[in-house]
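Moving on to chain A:
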Amino acid sequence: MEVMPALVADHLRKTYVSGESTVTALADVSFTVAKGDFVALMGPSGCGKSTLLHVCGAMDRASSGRIVLNGQDLATLGDDGLTRVRREQVGFVFQFFNLLPTLTIADNIALPCLLSGMHGATADARARALAERVGIAHRLSHYPQQVSGGEMQRAAIARALVHEPDLLVADEPTGNLDSENGAKVMALLSELNREMRVTVLLATHAADVAAAATRILHMRDGKFEGDRQT
Partner candidate 1 sequence: MRLFTQFILRPLAADKMRTATTILGVALGIAVVVAIQLTNASSIRGFETALETVAGKTAVEVVGTGGLDEDTLPSLNWLREYGVASPVIEGNAALVIGDLETLSRRDMEAVRVLGVDILRDMPFRDYQLLDVGQDRDTAVETAAPRGTAPPAPAPVPNVTTQQFLEILTDERSVVISEKLATRRGLVIGSQLRMMFGDRVNSYVIRGLLKNEGPARVLDGNFVLMDIAAAQLAFDRLGRIDRLDVLLTAGADVQGTLAAITARLPPELTAQPPSRRGQQVETMLAAFHANLTALSWIALIVGLFLVYNTVTISVVARRQEIGTLRALGLTRLKVLFLFLGEAAALAVAGIGVGLGLARLLADAAVAMTSATVSTIYIATAAAPPDLDWGHVWLATAMGLPLSLLAAAVPALEASQVQPTAAMRGNDTLDMRVRLRPAMLMAPLTVLALAFGLTQLGPVNGRPLYGYLSAFAIVIGTGLLVPAIMYGLARVSREALRRRLGVEGLLAHANLTSAIPRLSISVAALSVSLSMMVAIAIMIGSFRDTVVYWVGQTLQADLFVGPGIRPTVGQEPTLSPTVIEAVRRHPRVTAIDSFRNVDLVYEGKLTVLGAGTFSVVLDHGAVLFKSPANARDRVREAIGQDGVIISEAFSHKFGKREGDTLTLPTPKGLHGFQVAAVYYDYSNDRGVVIMDAGTFRRYYGDLAPSGLAAFLTPGSDPELVRMEILATLDEGHRAFIFSNWSLREEVLRVFDSTFAITYALELIAIVVAMLGVAGTLLALVLERRRELSLLRLTGANQDQVRKMVIIEAALIGAVSQGIGLVMGFALSMVLIYVINVQSFGWTIQFHMPTWFLIQASIAVVIATAVAGIYPARRAAQLVLSHEE
Partner candidate 2 sequence: MVLAVAILMGVSMAGQAPSPRPQVPGSEPKAPWKDATAGFAHVFPRDHASHPDYKIEWWYYTGNVKTTSGRRFGYQITFFRVGIDPAPANPSKWAIRDLYMTHLAVSDPSGRRYRYAEKLSRGGPGLAGARTDRYEVWNDRWMANLDGSRHLLRASSPQAAIELTLDEGKAPIIHGVNGISQKGALAGNASHYYSLTRMPTRGSITVDGERFEVTGDSWMDHEFGTSFLEEGQRGWDWLSMQLSDGRELMLYQLRRDDGSVDPRSSGTLVGADGKTRHFDVTAFTLTPGQASFKSKNGAVYPLEWSIAIPSEQLDLKVTTPLADQELSLERSTGVAYWEGMIDVGGTAAGRPITGSGYLEMTGYFGSLGRVLSGQ
């Protein structure tokens, strides 16, 4: 059975102009991710893994090369197209500042649904369901500042998945957490990856975090150094 890959990157390059020098964040990166994969990008700070995540998550554009998400070439899309891709197909979790401080946890989780025009009650129900799944239902009416770092990241995961995206992009999701909470978050991600069949692309510099992945890609200076299935 020919299965369409979830994500195809083809000779991606990304350079930033910083002052008078040009920084190369991605130097000719190509890879393919199958649907439902849990891929970890590993490498030291500044290796380009975050940039690659952003390009894959339709948050940023490559300077050249192709990135195909679910058969759609992101390079051909305008701002609205990219927004639609993020809204419908991508969820993300960052190291910190995942939630809008002005909204309650419930509204934060429901936000992607609401932004895509889902009926309020339906969105609330979905948000509640996911909150229960990630274990923060008791915190729904709280504001982000009022909950712990672990709870914040769970809420972020719930928000990232509430609209049932195809791709979950996670950039150091446990970087701000102690090891216990970090482990719990990684466990949750693994469970959801399996339950919801969502493709996960995770960037981390920590091997223990990457251990949760089914495939680990090592990066250095904007290039892959190795590709290892676990």
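How these were chosen: all candidates are chains of the complex that A comes from, given by their letters.
We take it that a residue touches a chain if its C-beta (ideal position, glycine included) is under 8 Å from a C-beta of that chain, and two chains touch if they have at least 3 such contacts; residues count from 1.
For clarity, every value in this text was computed on a predicted model and none was experimentally measured.
Engineer: Out of the listed chains 1 or 2, which is the one touching chain A within the complex?
Structural biologist: Every other option belongs but stays apart; chain A touches 1.
Engineer: Write out the stretch or stretches of chain A touching candidate 1 in their complex.
Structural biologist: 50, 54, 59-60, 79-80, 83-84, 86-88, 92, 94-103, 107, 111-112, 114-117, 120, 143, 145, 159, 163, 171
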